[in-house]
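Of the protein chains in this complex, all but one are displayed in their positions.
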Amino acid sequence: MPLSKRMELGRTDRLVVLGLLALMLGVPVLNLALPETALLHVDTFTVTLLGKYFCYAMLAIAVDLVWGYCGILSLGHGAFFALGGYAMGMYLMRQIGDRGVYGNPLLPDFMVFLNWDALPWYWWGFSSFPFAMAMVVVVPALLALVFGFFAFRARVNGVYLSIITQALTYALLLAFFRNEMGFGGNNGLTDFKELLGFDLQSDATRMALFVTTVACLIGAYVGCRAIVRSRFGRVVVAIRDAEDRARFLGYRVEHYKLFIFVVSAIIASVSGALYVPQVGIINPGEFAPLGSIEVVIWVAIGGRGTLFGAIVGAVLVSFAKSWFTGLFPEAWLFVLGSLFVLGTLFLPRGVVGILERPSS
Amino acid sequence: MESDDAMGVGSPIVRSRRRRVYALVLAIFFAAIPSWSVRAEDAGLEAALAGLASRDFREKGAAVAAIAESEDPSVSRILEALLDARLFVRAADARIVGAEGEGDDVAYFDAATGLAIDAADAAGLKKIIVNNRMRTDLRTTLARLRLASPDAEVREIAAKSMMADRSPRTLELLREAFSKERDAGVRETLRVALALSELESDDPELQLGAVGELAGSLHGEVRNALAALIERSQGDPAEQGEAVRAVRAAAEAAIASIDRKRSGLALVETLFFGLSLGFVLVLAAIGLAITFGVMGVINMAHGELMMLGAYTTWGVQQLMPDAIDASIFVAIPCAFLVSGAVGVVIERGVVQFLYGRPLETLLATFGISLILQQAVRTLFSPLNRAVETPGWMSGQWVVNDALSLTYNRLFIVAFSIAVFAALVGLLHATGLGLQIRAVAQNRDMARAMGVRGSRIDAVTFGLGSGVAGLAGVALSQLTNVGPNLGQAHIVDSFMVVVFGGVGNLWGTLVAGLGLGIANKFLEPFAGAVLAKIVVLVFIILFIQRRPRGLFPQKGRSAGVT
Partner (left out) sequence: MKIHRMLKKSLAITGIAFCAALPAAAADTIKVGVLHSLSGTMAISETTLKDTVLMMVEEQNKKGGLLGKKLEAVVVDPASNWPLFAEKARQLLAKDKVDVVFGCWTSVSRKSVLPVFEELNGLLFYPVQYEGEESSKNVFYTGAAPNQQAIPAVDYLMNEIGVKRWVLAGTDYVYPRTTNKILEAYLKSKGVAQADILINYTPFGHSDWQSIVSEIKKFGSTGKKTAVVSTINGDANVPFYKELGNQGVSAEDIPVVAFSVGEEELSGIDTKPLVGHLAAWNYFQSVSAPVNDAFIKSWKAYIKNPKRVTNDPMEATYIGFNMWVKAVQAAKSTDPTAVQKAIIGVEAPNLSGGTSKMLPNHHITKPVLIGEIQEDGQFATVWETEGLVPGDAWSDFLPESKIIEADWTAKLNCGNYNTVTKKCSGQNF
């Protein structure tokens, strides 16, 4: 595919990329270089929070790519996000080495107190960073490939597809909850110490993670932009708008869908991998079907079918959630719920819709 | 407590010793009580009763035994009061006072004299608390007293509770009771109890006869007794007499036959469990099948509408605390109306602006579900509400000794079938149903024919929501009534609707039952969690084979996205 042809960015895109770049470079400087008392000092708490929001933004881009551009409403993207998170978490677990509470050099603590005597085979290799990163990409990609191959070939679409993606993440949720699975059960993986030898609690490591997250977000944004602007992307949009017509014109619809689905799964997974070291825990709760629905809502609030909107929606809703849970702990669900209802009723094209209206 | 207890109460020696004491008590009780002894017994009762005021459960237990031994005619009245927590200590003079009746009609009596006490004198009463062990002893003691009851049912229970006791004295008592018994059911129970006692004897011939008697019985004690018999007769066959070997062979054959029957019944039981789970799923999903299937609206607030139905059940019970048995029948229409009304409000307020954008209804209704949840949390606190089970729904229908079906599940199965039938009837045999189906199939054409589309939409959504409320009534009898009730069921409901085929009520029925039964048959092998995972994976694979569910909709309306 001649992807490179459409690589040049539009005005909005340039603005987004520049804005993110400014954040990527500015925030760490404001955090590390300025003294804590300075007015413009950004404290570590805010940086971690921003890092988390940008992970969500990446996940939202992934969902927007399949839903906004290809019309596949996945209510199970949390599964890919969590799988990436688990791959990273397993690497971080192995990094603990013999510094766990039982001092066992081979087994993570939760295996020791459940009397496991050997490391299960699927944990092998995760002590190597490159291997773990490869798994971040390979595992969700494979799952998406197999799942998508059968689903798209059988022309499962609409609500049926949405519900089986939900069944997928629900089944994984239940599976990862089981302690026999060897992923730490409900507690998941936690108490991480180091990433590539860098202390996860130091501010410098946090900044590095933040910079990496924003860089990946920019990468995902630019990459998805390129895909949707290419000839390939136009076919994808055509499939969204009229699947049968695209098929009758001779396009192998399922191949296009499969490609987009797999790419989207990989982006979601990478965002999960970046999320885990920043929040310090990965547990099966991330597979929860309601969580995946929430991601779809971010995209809808931000503006479906615009990658910029996905970022805005994710950051806005997550920020609202963080803010309201501290501000009105007893009533924030009313606010959030109303936001969703009013958003869908009055902003059918999302927040980005308001921004664009004057120009259109 | 007696020194016996150092050995552990459960040890068979202690158990049988205590039983022998009871048997003795019983024997004396049956004998005519000479009139001159009454005064002396009264003093015994008085002393025994004093022990009940103790804080120590061992002393209380001894007091119960002493009361039983006192042979006072009011023994069963006192012990029954104690068992039902109707016996008190009066703070002023430490006398034991019993209460009878309920609510405002409570009458008090002095336990020692049996004389009535004015309510005014019954002030400062402290309830005598019994523990598990005392409760067991009380029941056994009462059972013995009741073997002579005029009520056949009471005698039946008494006979059953004596099965576990195989002392020679009991054997005599049972023989005596058996010879007097006229009721066929009680006779049968007594016969089994007798045979069980005979198994304990050393006479192989008697044993052989007993094994023959027991061969058909499914009672739990029978199998245990036969297994124990085989255990005892283990040894070198060459050294054993012909008779002993014959007894053992007979016992083994009897056990095999019991196990065969039991495994058949276990299958029936699992099937029932599966069906009842399936009907719960159907009930929870059927409202969704209407809003989702017929209207194409993905209603994420469906679970919360069920929650409202459950809270309505609780509310109705709060309003009529004296008529819990009837409350459920009041709750059913109330829940339908409450959830239905909320549904209509949701439809008029939000959903009607989103037709043609089904995925956006998902987002808006998700917001509504959050609001409803928090509203309930704010109004009623996040704590669960206690919904009482009506008397007629608790307990179980005992088919035989190895199979019993719980009444609440039976009720839910029946209720579910009724709701389903009513819905099918409504959709296919009424004018309203015709209009609903017309709008669902082709909105524009229906409107052209004079159907008021928006009114039908509101009615349909209200109907689906009302049915969710009905599901809430059923769920309130099974699980927590709290703000999380809806979330716990929404995913399963969607699975059922999609598996069955969107827009097809029969599909929902078959899918719900199928998934319920599959779940229950998998559970014993795989455990509850794996069973659920397997079912989910099955749904995913099935949808790949048949992308439109079990019963795909045909024609124009199939294009629901």
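By letter and in written order, the chains are A and B; residue numbering begins at 1 in each of them.
The rule we apply is simple: a contact is a pair of C-beta atoms (placed from the backbone, for glycine too) under 8 Å apart; a residue touches a chain by one contact, two chains touch by 3 or more.
Computed from a predicted model, the values in this text were never measured in an experiment.
Engineer: Among B:409, B:437 or B:548, which residue is in contact with the omitted chain in the full complex?
Structural biologist: B:409
Engineer: Out of B:69, B:304, B:360 or B:523, which touches the unshown chain?
Structural biologist: Touching the chain that is not displayed is residue B:523.
Engineer: Among B:217, B:276, B:339 or B:508, exactly one should touch the missing chain; which is it?
Structural biologist: The single option touching the absent chain is B:276.
Engineer: Looking at A:15, A:38 or A:134, which makes contact with the chain not pictured?
Structural biologist: Within the whole complex, the residue contacting the unshown chain is A:15.
Engineer: Touching the absent chain: which residues on chain A qualify?
Structural biologist: Its contact residues with the unshown chain are 11-12, 15, 19, 43-46, 48-49, 52, 98-104, 109-110, 112-115, 174, 177-179, 185-188, 190-193, 201, 279-281, 283, 285, 312, 315-316, 319, 322-323, 325-327, 329-330, 332-333, 351, 354-356, 358-359.
Engineer: Spell out the interface residues on chain B facing the chain that's missing from view.
Structural biologist: Touch set of chain B with respect to the missing chain: 8-11, 57, 85, 129, 131-133, 135-136, 139, 164, 220-221, 224, 228, 269-270, 273, 276-277, 280, 373-374, 377, 381-389, 394-396, 404, 406-409, 477-484, 487-488, 519-520, 523-524, 527-529, 532.
The rule is simple: only the chains that are shown with their structure count from here on.
Engineer: Using the average of all C-alpha atoms in each chain as its centre, how far is it in Å between chain A and chain B?
Structural biologist: Comparing mean C-alpha positions, chain B is 46 Å from chain A.
Engineer: Per the contact definition, I'd like the list of chain A residues that touch chain B in the complex.
Structural biologist: Going through chain A, the ones touching chain B are 73, 147, 150-151, 154-160, 162-164, 166-168, 170-171, 174-175, 177-178, 289-290, 293, 296-297, 300, 330-331, 333-334, 336-341, 343-345, 348.
Engineer: Over in the complex, which chain B residues touch chain A? Could you list them?
Structural biologist: Touch list, chain B to chain A: 292, 298, 300, 350, 353-354, 357-360, 362-364, 366-371, 373-375, 377-378, 487, 491, 494-495, 498, 502, 529-530, 532-533, 536-537, 539-541, 543-545, 547-549, 560-561.
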